[in-house]
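All protein chains of the complex are present and in place, except for one that has been dropped.
Chain IDs A and B follow the sequence of writing; residue 1 opens each chain.
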Amino acid sequence: MSGHSHWPEWIYIGVVVALLVWVGAEAWNLERLVEHVPEDAKVIKVTGQQWFWTFEHEDGTKEVGELHVKKGVPYKFEVTSTDVIHSFNIHDYVVLMDAVPGRINIVWFVPFDEGEFPIQCREYCGLIHYNMRGTLYVEDDA
Amino acid sequence: MVLELQKPRPIWYIMFSTHHTDIGLLYMILSLSALFMGGALALAIRLELFFPGAQIIADSMTFNRMFTVHGTTLIFLFILPFASGIGNYLVPIMIRYKDMAYPKLNAIAFWMIPPAFALVWLGFADFTWNAYAPYSVISAPGPAADMWIFGLKILGVSSILGAINFVVTILKCKHPDLPLSKAPLLAWSFLTSSLIILVAMPTFAAALLMLLTDRLGVSRFFDPAVGGDPIAYQHLFWFTFHPEVYVLVIPAIGFLYEIIPRFSRKPIFSHSSGVFAFVLLAIVSFASWAHHMYATGMSFTEKTVFMIGTLAAVPASAMHVFNFLATMWGGRIKFATPMMWAIGGIALFFSAGAGGVVNSAMPLDFISHDSYWVVGHFHLFVMGTIAFGSFGFLYYIFPYITGRMYSEKWGIAHFVLSFVGAVMVFFTQHVLGLYGMPRRVFDYPPIPEWIAMNQFITIGAMLLGIGAAIFLVNIIYSSAKGKPANMDDPWGLGGKYYYPYEAKNPHHSH
Partner (left out) sequence: MVTTKHPVMRNIIGLFIVLSILIIMPSLQYALAQGDEAGEYLDRRVVIWNLFFRMMTVAFVIGAVVSGTLIWLIWRFRESHPKATPTKYEGTGALDE
């Protein structure tokens, strides 16, 4: 060591580590909450394939490229794919989950606001990846 | 090697040479060619995205091929060979040996790259530089995909051979009077990054073979129908390529460790903390690979483990930033071109790192995953840190290679355009990601915010392009017609050039 003090460096490292612990703890806590699926959530099976989305509701009705849900009801998406990897994304509701062939991945949400929201594919899946889009319609129950 | 252009030799003398400075020169020429080719693709991509709809690129397949080759070229054919070029030049001199440990192996490692370059460019594959299965197995058209796989295979072997050479040179050939702990930090950066390559690269080599046999139909490693798993490919890929991003960035940090003390007219604040941070980074680089895969359906526990591993890499990077700033503190700083690049590099390195910390928080992946946020984030590293460090070092070593001075005025113009351009492009890309634009798209819906940001980014990219054009003219003109440099002290810093410029090249007859 070349004689000068290393004090400031250790305090600096202490601050950095403390901040990282804070980031990690906050993230850990929130992720735990976000992954906690409500028990009364309705299941929607989401299937990605080149280059469209298919949705199957609990009552067996199927939709292609469009998804109609009720406001205020929790939904649990079971996301999978039949060909390559896609990524199911409703950006306005911060819903995102990869659709992986051979796996069923789970993500849930509650649509709190009525309206139309774009659904898109976030994982590169080939020729028409850029236009693998759909629409989420949130409707009032009444 | 020095004064090459003043006392020219026939080109084949250089091509068939095994001397470390000749091979270093070849590496650098190849890597700069790749930089301009890959950069041209980036400009085309940006022009295409200036408006929604098709502009200059005919169809999405061409677009997909272009960003695939853009990424592959700049990572494997610009950043890595550029670092190898500098390492070849300076590592033997820094550890005071006459050459690399295995000169012929060194030449072989270099000459494996041009065929791989040709395979990647003639094939022009479309499955992104990740080549995720099962897209790369069942959907990517051949022979482009197969050519890419063979190209990367060759590059991987070349990279392993180069790494062996650096490790042996530094550990076994250094001068007995020079303790390893006192070896310059640039040499340390090559030692640590080479060790990472040796541990990480074989995994990707295996993954490429599995991909190839899957494509040929003789195996079904990644096919879920028969019990394979596409996610296994991602684990193999990122086990190599997360450490690999540290392989890319560590030599760039080494470049900054060379430039900053020199132009601050002070020694490095703490040599030992630099060494410690390199070694720490090399170890923790293996603990974070699956943070690229939060969205693939990993369990909460897996995500937590990899988030902690990711955060653990931050203190080491923070130590480097501290070291840079503390070195400048109390110095007398000369703002010549290399120092400008180094300072810009520190600022963007910090921004990239801070964005990375935010990114590593698991729930935020639902916002940022595979959006333009990610594109902005890693470009701040590869362009803002690595390329900035590399440009700075190229200006720094320019008098050493050519015996001539580059144009300071145009060097600074290159820096200013690139810095403004990089901030415009990569910071805006973060915001565009927050607005939900996915990456790797040929076209996007006409949402006003998306259009405005894409246009702003394209303008920034054009500034980067103008800077690169200035750079090209500057280095070509200055190496032929530039003012002869004062070889003892090219920047008037009041000290000798760091390393003896009379590198003894037995093939260079005077």
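Everything that follows uses one rule, which is that contacts are C-beta pairs under 8 Å (C-beta built on N, C-alpha and C of every residue); 3 or more make two chains touch, one makes a residue touch a chain.
A quick note: this is a predicted structure, and the numbers were derived from the prediction, not measured.
Enquirer: In the complete assembly, which of B:Pro363, B:Gly421, B:Gly465 or B:Pro490 touches the absent chain?
Expert: Touching the chain that is not displayed is residue B:Pro363.
Enquirer: Sort through B:Asn323, B:Ser351 or B:Ser418 and give me the one touching the missing partner chain.
Expert: B:Ser351
Enquirer: If the hidden chain were put back, which residues of chain A would touch it?
Expert: That gives, for chain A, the contact residues 1, 6-7, 10-11, 14, 18-19, 21-23, 25-30, 32-34, 36, 38, 74, 92-95, 109-110, 112.
Enquirer: Provide the residue numbers of chain B that touch the chain removed from this figure.
Expert: 261-262, 264-267, 272, 276, 321, 325, 328-335, 343, 346-347, 350-351, 354-355, 357-358, 361, 363-364, 366-367, 493-496, 498
Convention: only the chains that are shown with their structure count from here on.
Enquirer: In the complex formed with chain A, which residues of chain B make contact?
Expert: 60-61, 64, 126-128, 132, 134-135, 138-140, 224-225, 228-231, 267, 269-273, 295-297, 300, 303-304, 307-308, 311-312, 314-315, 318-319, 322, 326, 357-358, 360-367, 369-371, 435-436, 438-445
Enquirer: Okay, in this complex, where on chain A does chain B touch?
Expert: Those residues of chain A that touch chain B are 1-2, 4, 6, 8-9, 12-13, 16-17, 19-20, 23-24, 26-28, 30-32, 34-35, 50, 83-85, 87, 89, 91-92, 94-98, 100-106, 118, 120-131, 133.
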